[in-house]
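The complex is shown incomplete by one protein chain, all other protein chains being positioned as in the whole.
Take a look at chain A:
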Amino acid sequence: MTKQHPAWSPYDNNGGTCVAIAGADYCVIAADTRMSTGYSILTRDYSKICKLADKCVMASSGFQADVKALQKLLAARHLIYQHQHNKQMSCPGMAQLLSNTLYYKRFFPYYSFNVLGGLDNEGKGCVYTYDAVGSYERVGYSSQGSGSTLIMPFLDNQLKSPSPLLLPAQDAVTPLSEAEAVDLVKTCFASATERDIYTANKLEIVVLNKGGIHREYMELRKD
């Protein structure tokens, strides 16, 4: 039987960029707020950041329906965990859960590019970075999404992370202060916005530290 039309695609890329940076006792997670499809903008004010647990925040870009489904699933699993263990899930624990959840759909993936940020069990900042099917790694900083190719080399240059292959293992978290890290993130997005059409409008920054969660916004170019 000849196919007369291209198969409809279950995926779409709604664009956007996410960044996370881990510090000695804080973690910065940031994402833009534009949602696009093809060359159109769907909305200029959509949050890509989701708080999964008290000390664990996820930012995801890619196909928004899959991202939403993933966030719902993880939130539901966290609720069950809280009921069963009477405590919040740790960030490394959530990191493993996210990886397993993604791999579960290895043969019809969640088209979702995630960075997980938070504080580990010792209160140190941690960032985990993922691909669409669940490969993950703990790192000192990461970016995912349409602007990641523009931002990642810049972060590599500025944050000079030691090689994970070194022995003895060296800390990947940045010695920068919280304010400096937030400023760096703002610079990253201001630059990515110039050249990536899917990154724009507004930047949402979430900072996690021992004082709790703090959220701020910065305007980006809207074109």
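As a working rule, a contact is a pair of C-beta atoms (placed from the backbone, for glycine too) under 8 Å apart; a residue touches a chain by one contact, two chains touch by 3 or more; residues count from 1.
FYI, contacts and distances are computed from a predicted model.
K.L.:
Pick from "Phosphatidylinositol-3,5-bisphosphate 3-phosphatase MTMR2", "VANG1 protein", "Transporter" or "Proteasome subunit beta" the UniProt protein name of the chain that isn't shown here.
P.N.:
Answer from the record: the omitted chain is "Proteasome subunit beta".
K.L.:
For the chain that's not shown, point to the residue among A:Ala24, A:Ala69 or A:Met152 touching it.
P.N.:
Once the missing chain is taken into account, the touching residue is A:Ala69.
K.L.:
For chain A, which residues lie in contact with the unshown chain of the complex?
P.N.:
Residues touching the hidden chain, for chain A, are 1, 5, 7-12, 14, 35, 37, 40-43, 45-46, 63-65, 68-69, 108.
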